[in-house]
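Just passing along the structure, written as structure tokens.
The complex appears here without one of its protein chains, the remainder shown in place.
In this document, chain identifiers A, B and C correspond to the written order of the chains, with residue numbering beginning at 1 in each.
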Amino acid sequence: MLRKLAVLLLLSSPALADTAEGEALKAMSWDEIVAEARGGTVNWFMWGGADNINLYVSDYVAGILKRDYDITLNRVPITDAAEIVNLILSEKEAGITDAGTVDLIWINGENFRSMKQGGLAFCGYTGLLPNDALVNWDNPAIANDFGVPVEGCEVPWNTVQFAFAHDSAALAEPPRDMAALIAWIKANPGRFTYPAPPDFTGSAFVRHVFTHAAGGPESLLGPFDQATFDAVSARTWAILNEIEPFLWREGATYPNTITQLNELFANGEVAFTFNYDPAQFGLAVQAGTYPETTRSFGLTDGTIGNTNYTLIPFNSPNKAAAMVVQNLLLSGEAQLEKAKTEVWGAAPAIEISRTSPEVQAGFAAIVGHPSVIPAAELAKATLPELQADWLSAIEKGWAEQVGN
Amino acid sequence: MTTLTLQALEMSYPGTGVAAVKGLDLVVESGTLTALLGPSGSGKTTTMKLIAGLLRADRGDIRLGERSIRDLPPERRGVAMVFQSPLLFPHLTVAGNIGFGLRMRGLAPDDIAHRVQSMLSRVRLDGFGPRRPAALSGGQQQRAALARALILAPDLLLLDEPLSGLDPSLRDEMRGLIRELQRETGITTLVVTHDQAEAVTLSDRIALLLDGRLAQHGPPEDFYRRPASGTVARFFGGVNFLSGQVRAGVFHGPIGPLQLSEHVPDGDGTLTIRPEALRLGPGPNAHMAKVAGLTFLGTQTRVDLLIAGTALQMLAAPDQVAGLRAGAEILVSLPPDALWLLPRPPA
Amino acid sequence: MTDRHRILLLLAPALVILGGLFITGLGLTLLRSLRYFPGLGLTDPDLSAYRAILTSPGFLKSLGLSLWIASASTLIAAGLALAAALLLRQTFPGRAVISFLVQLNLTIPHIVGAIGILYLFSQSGSFARLAHAAGLIAAPGDFPALTQDPYAIGIILLYVWKELPFITLILLANLQSISADHESVARSLGATRWQAFRHVLLPMLMPGLAAASALVFAFAFGAYEVPLILGASAPKALPVLAWQSYTDTDLSTRPEAMAMAVLIALFGLLLLFLYMRILRSGGRDAP
Partner (left out) sequence: MHPRLRLLAALALAGWLVLPFLPLAVWSVAHGWRFPDLWPRALSGKAWGYALSDTAGVLDSFALTVFIALSTTVLAALVGIPAGRALGLYRFRGKGLVTALLLAPAILPGLAIVFGLHGIFLRLGLVGTTGGVILAHLIPVLPYMTLVMAAVFSAFDTGYEDQARSLGASPAQVFRHVTLPAILPGLLAGALFAFLISWSQYLLTLAIGGGRVQTLPLVLYSFAASGRNDITGAIALLYILPGLLILVVTSRWITGRSAAVVGTLRP
């Protein structure tokens, strides 16, 4: 009875363009793949908290897909990619190998590691995308996602680098390196805090302290090393516990999410916020959330940069169409569009020098938002992202030693 | 023992602008069982709630004995009320219900239990104490409600239509119980009813309320024999009214002269006679009447008469009028002591 | 067709849907909480997931927090609802407006109310700003932490806001069926206004109040989105903790999530049992 009912309900849902068979696709030419993709629907699960980004995807990207490829792009807003990783995991566990819910995810870091390790990603196809030629796979920051080799399992979308923001009207000259920041925190009680890991951004802040405690990133590169971790983490927890009494609410509690920290910053409760994507500062000023006088900065001892990607799950029933979406996202025109300040201000994941002269001219003509530190400026001091195993250890250690 | 006095009592419901009680004066003698009788809308329930303190009077005074209770809260008036439906508290046992008022006064539980026990037997509910009200019959519930009020030995007991919710067979029993308990305790009791038969059989005195005013107050017989007005007479089933003049102790009306038994001053007036007071055959004030119709009512037969063109009604025992047919001419007498000249309204 | 067949036929669709989905869902949760998970190669049921959560301070703190949220919300909401129902029973100008607002509240999803409460009571919210304007505080941090706070004040405020009207409506419906004369009788039997309320009206309202409170308690104990928005980072309300364990990318925490769900279900069944008892004992005056 139940099964019958289920079948009935299924029949009423729109027919799926079945291109679930990934291996068959890999044997095709790009033109054949595009032909397969026509009429398909792509369910793209992505963080949905910024109206500008949503509109870029739903207006610009979806518009081209519909017009040129007859592909329907269904943007599915989510708050936490981990839940989607879990969903795909559940699907795999339930034996759903060709009728998954998800066709594309905006992802990186630990979630990518989980997808790759769990065999949940569709891999080995990226070379088929014509615009793959624009990607500099020789750049280790692109070829590795938090130290995990990408290996054709995802396609870069944006490059970002961690930056801090302050209100120049309230604080003219912010501290410029980690030591100065720690000193500033102690001198200005209650004016600083960071989101509790495992919040994505809060965790990134702790990694900056961790790198600072290690005296630089050199000893932390490569696979996880327990002895190094024990030594460095002890110093890290000492620093974090030392500043705890000088934090917001005297460190008795931490914000849950970066959103809460942003809220504290917007209302002048703390002096700094930070983000992995400095373009967010400009978007927040445009939305009226942050004051116009918001400015952003990096640290002279460097901030962590990384890349975020789009990924096709192994059980996506619309892989061909999802590949077409990925190819479009990589195009010089699409990367230029989202780099525009009023659209998003996101830094490109492709080599601009490999794009057409018009696109190059377009990139050259972009005037940055005054609140967003130019990527080139930040790039002067870059720290590599640690491998995902370090991340897990740091987050676990923080919960036990600092956030208890 | 306590006399209840209502003085120029007035009350109108907010927003209606119409007075429900219009300057009511009434003295209920101590120790009597008085029926407050009236048709629906006459203001009797309002009057009772005013006495109980559930409504506030606009004007006038309410006194129990010498003390004015007009402005006292209900619980300090010494007035207990039994409502039309038993309204036993469903969350309490029968004993809990009966002991409720004593508990509110803070009596010791032992004392309450003792008094409740004796009260239960007085209303013939022995053994029903631990039960829930829902397990009782309608009559038993009404008795429990009566016991709940009586146990407080109030200065004044108010009963709102105590018989109307009961089956005819239970009414006699309840009526008897009320009379008996009232006589035993001597509590001044006011029974509100719309049923004149109930008022007559139950009470020592009747206060008839019409349109928010006291129409007549006295022993039940008076309402039959000496109604204060045509309306009172009609309320008690009076049907025969004759208009005319009184001259030297004789009433001159449409059916001819009628000798009166009492001296009445000369002047215009309306005469009434109960239908059951008319007699067949010769006697004082005898007149020829034509039988217009006969209706068998069971224990009585109604005879519609025409005397000199004027319709009169007579009630007679069925065998008395057994041979009578419509159209027959008979002799009917109107005994002088049954004739009552309605009081003339003050000019 | 006999009555028995007719009854069976009438009930069949509801029993198939609720039985099929609800019981099977509950059963599956139970199996997995016992670590019976053939998909992951777990075929020997054991109680280790229960041992793990019952010995973990995080779980016990969350359980305690959820119990605290449910108890405090229910008590405060029930008390205020009783007052509101007694108020709305009277006639006064503007009563219709308030009755409308009470009903309106019933239609508002919890998540909307939770966001409204957040904007009102957060440290940079409306009240904090009023306090600043009144010169009571200098900075948001001076305002007491009423949302995302360890005592779950924000969550309780939301439930008081949302469930007060719910209980009020149930009480008003009950009041309609309770004759006002019961109070009059009590007054005429010598009960003061307070005694009439305490010994007559309140006991008669009690079954309805208890039934509504049980529903509110169950909801406040098991709701997810309200503590998600208004709760502190630690400890988390039990449903939030369970959902996070369930959606953890580490599948090995799933049996623990399932075990939490089973404990929540057991608690719900206990409340259901109490609720049915209240309904039965309340007789005709119960809702």
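Everything below uses one rule, namely that contacts are C-beta pairs under 8 Å (C-beta built on N, C-alpha and C of every residue); 3 or more make two chains touch, one makes a residue touch a chain.
Quick caveat, the model's predicted, so the values are computed rather than measured.
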item: Chains in view that touch the one left out, judged over the entire complex; value: A, C
item: Absent-chain contact - pick from A:E36, A:D132, A:E154 or A:E263; value: A:E263
item: Candidate in contact with the missing chain, chosen from A:A50, A:I352 or A:A381; value: A:A50
item: For subunit C, the residues touching the chain missing from this view; value: 3-4, 6-7, 9-11, 13-15, 17-19, 21-30, 32, 83-84, 87, 90, 92, 94-95, 97-113, 115-120, 124-126, 128-130, 132-133, 140, 161-167, 169-170, 172-174, 176-177, 211-212, 214-216, 218-225, 228-229, 239, 242-243, 246, 257-258, 261-262, 264-265, 268-269, 271-272, 275-276, 286-287
item: Interface residues of subunit A (partner: the chain not displayed); value: 2-3, 5-6, 8-10, 12-13, 43, 45, 47-51, 54-55, 58-59, 62, 74-79, 83-84, 87, 90-91, 94-96, 99, 101-102, 257, 259-260, 262-263, 266-269, 287-289, 291
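In the analysis below, only the chains that are shown with their structure count from here on.
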item: Whole-Å gap separating subunit A and subunit C, where each centre is the average of the chain's CA atoms; value: 37
item: Between subunit C and subunit B, distance of the C-alpha-averaged centres to the nearest whole Å; value: 56
item: Averaged-CA centre spacing for the pair subunit B and subunit A, given as whole angstrom; value: 91
item: Touching two or more other chains - residues of subunit A; value: none
item: Footprint of subunit C on subunit A - complex, ascending; value: 1-2, 80, 82-83, 85-86, 89, 93-95, 110-111, 114, 118, 190, 196, 248-249, 253-256, 260, 263-264, 266-269, 403
item: Complex contacts: residues of subunit C adjacent to subunit B; value: 179, 181-182, 184-193, 195, 199-200, 203-204, 206, 283-285
item: Interface residues, subunit B side, partner subunit C - complex; value: 49, 52-54, 73-75, 79-81, 83, 85, 87, 89-92, 100-101, 103-105, 134, 148-149, 152, 158
